[in-house]
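One chain of protein is taken out of this complex; the other chains stay put.
After this line comes subunit A, so read on.
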Amino acid sequence: MMRQVYCAANSGSASRVKAQAKLGHVDRAWGCLTRRVPLIHRTMADTDLDFTTGESGASATIPMQCSALRKNGYVVLKGRPCKIVEMSTSKTGKHGHAKVNMVGIDIFTNKKYEDMCPSTHNMDVPHIKRNEFQLLNITDGFMSLMGDNGDVREDLRVPDSDLGKEIEQKFAASEDILVSVLSAMGEECAVAIKQMTGGK
């Protein structure tokens, strides 16, 4: 199986290489686990769509016409990546053109933002990524996390929240957990954990 180097926006590569060497045995064990993805049937090679570009050079956001945004989707409000929790339209006068009113919640800070713009205008939509990592270690408040491809990163702090406390507790109790990391616009944060089940 091809192994791509995980390339987080702001992770140092030196530490990653070091960790990979140190945890080589886990890496091998993980290698077979990555085969679980069931959708891979290599049939159509002559695709007119090219999604193989990876993410190098991708910008943090893409523009989208306001009207094409959707509730539960994401948008940049006041420079922050937000999840859209409310969306409605209004107009000035009966023959006016539609405007979109949005309420969004900052996906990292949970702060609420509101904005309104003509529905023909473009808004920025942040690239949102969610990745799952296995928690290997915690040192000085930093987590050692291993991704699907076996790469290990040690640049993420244990979040300063109830979830963070739970991560530490589970780690102390030697429970195996997966940590979901949300990343957008150069920011990253652990947002969820999941008990690892033996069968996986």
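By our rule, a residue touches a chain if its C-beta (ideal position, glycine included) is under 8 Å from a C-beta of that chain, and two chains touch if they have at least 3 such contacts; residues count from 1.
Going forward, contacts and distances are computed from a predicted model.
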item: Chain excluded from display, named as in UniProt, from "TMM27 protein", "dolichyl-diphosphooligosaccharide--protein glycotransferase", "Transporter" or "Exportin-4"; value: "Exportin-4"
item: Residues of subunit A (touch criterion as defined above) contacting the omitted chain; value: 2, 4, 36-44, 47-49, 51-55, 58, 62, 65-68, 70, 72-73, 83, 85, 88-98, 105, 107, 110, 118-120, 125, 127-132, 148-149, 159, 161-163, 166, 180, 182, 191-195, 197
